[in-house]
Structures are given as structure tokens and as C-alpha cells.
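Below you'll find the structure I mean.
Here the complex is missing a single protein chain, while all its other protein chains stay put.
Labels run A, B and C following the written order; every chain starts at residue 1.
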């Protein structure tokens, strides 16, 4: 557990180098591969995508989210292949005029993606880590 | 409005260079100063903080959020002084095991901050921008 | 007519391959429903998993009555797990 609080003079440095004209909120979600899956320690996850449908579906979801929530910008990135535990396999960035629609759209998008978009994952077993799970 | 979708091989590059052991979700919220406030074009916002209470309060909120939502890490940054339109004045990052608690905590934290933390803002008028609001 | 169907994830693991063939009668009107029913009959290893399956034709999910033509790309897109 870590907490850090900073008050600083003037603007904060850009975190992501991405935004949209008129945006008041830019939210970035990073999905990180966790070291434990279903109680087993794993080395990572192996993602398989159905190309190009996965990309088309992500684009359709982004377009629907943009219309429904009145967003100003969306970027989606998703890994295929092996992603080690602790690394990022999915990133969704949403820019909107205000915070509420960005957070609502983020929740909606991720739910829909997990339900619909043709991407599959399977664990990459941790061959050399047979120690107890902390 | 902009949409960008990328499927890429392997892990995504770290967006923020920050996380927490065991986190499956890292969410970053950037609050950006909008060029229009109450229908008027502004050059930016001028933030005044009551130090050190503002920082203490942000830390208290982060601690309460961490306990209530079971978070793994929180960072809060807030500007004081002048922040130009389009620049970032507030950044909240939350790391948690899963997405739902990170998004819920983010919404809760920002609501509470806007209600309680002794930070005030006033517009910096746009002297040289008297054109029509787009 | 023999049609190839792309499969992924648990479907591919169940049969050990990334595609399966489905044989359709030449005088049949081939809809998505017919493809799925034929798959269930002809691929016993997939039968249980196909309860959660959705057919995609040319990268779009389709309804049961959508017609399938020779040359269409067919894929099973259920049981996804991205993110």
C-alpha cells in the first residue's frame, strides 16, 4: 500500500501526452497482468486475438461509447501474445468534457469488451516459481 | 472527436511508470483546465491552496479511500497558482487488484475533494481572446 | 459443401486445432443456425462449449437466420476473455 500527495506550483507535467480539444477529463485505464490467476502463480498470460475482427470490434465499441457518452476522444490498445505478470496488456484512454461520462464510459467499455470482443487468454505457467503464494 | 485502436504484440509500454505490487488495474485521472468557464472564454484558472491543510486533507482522503475500497496505491497531485487552459491541474492515480474498486474509488475521491479540500479557483480572464466561443 | 470455421481459445484447445470443417448439404439453405447445428453434430468435442458460441460471418456477429455463402469467413467468437 502506498500513498503519495503532492501540491505543486503551476500545471502538472502531461502524464500521457494525449488529450482532446476542450477536454476537462482524461482518464487512462491500464490493465495489468496479475501474478496469481485462480489461486495459481503464473508467469503471465498469453493472449490470442481474432484479427481483424478484434480490432474492428474495439473500434465499434469506441464509436458506440463516443456517441452514447458524448466523448471527445478514445484510444484502445490491447496486447496479443505473451504478457508477463506485472506488465500491461490493455490500455483504454478516454477524453471528455467532464469526469462523470469518462468514468461511466470506461466501465461500460471494459464490460462490453470482456463480453464481446474476440480476444482469448490462457495462463503461461510459472515453471520456476513453485513457492507459496504470498 | 478521435478514435484510435491498436493491437500490438506483447506488453504495452508503461504509460505512467507507476503501479503497485499485485495490482491488476491502474487508473489515472487527469483534470484539465477547460477554455470555457460559465460560458466565458478564460486563459486559465488560478488555484489557491490552504497549506498545509489541503495536503493533509488529500492524504486523509487517500487513506480513507485505501481502507474503504481496499486499494493498493494512490497518488494525488494538485496545482496551486496559474494553470493555463488545456493544461493539467489535478491528477489522481489509483492501483487496485481489480477495475471496479479503482473506478468507484476515483469517483468517490473526486466528489469528496471538490466538497471538502481547501482549494479554491478563480478564472484568469482571456484578455486577448474576445472572439466568439466555438 | 465443406465450410471451414475458425476457432480460438477454449474451442481451439478442445479440438487441438485453430479451425474445424463443417459439412453442409448442397441442397440446404445455409443459415448461421444451420452451421451451428451442423457443428454440434459433427464436432462432439465442441458440443458443450458451443452452448456459449456466437457465429461471426466476415468479422460480424450474426443472427440465427443470416445466410452464409461460399467464401464467407466463419468464426466462433464466444467465451472471450480479453482485458
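Remarks
One rule holds for everything that comes next: a contact is a pair of C-beta atoms (placed from the backbone, for glycine too) under 8 Å apart; a residue touches a chain by one contact, two chains touch by 3 or more.
These numbers were taken from a predicted model, which means no experiment stands behind them.
Contacts of the undisplayed chain with visible chains (whole complex): B.
In the full complex, the hidden chain is touched by subunit B at residues 31, 47-50, 52-54, 56, 78, 89-90, 110, 113-122.
What we mean here is this: only the chains that are shown with their structure count from here on.
Taking each chain's centre as the mean of its CA atoms, C is the chain most distant from subunit B. For the pair subunit A and subunit C, the distance between C-alpha centroids works out to 29 Å.
Centre-to-centre separation of subunit B and subunit C, using mean CA positions: 46 Å.
Those residues of subunit B in touch with two or more other chains do not exist in this structure.
Chain contacts: subunit C has no residue touching two or more partner chains.
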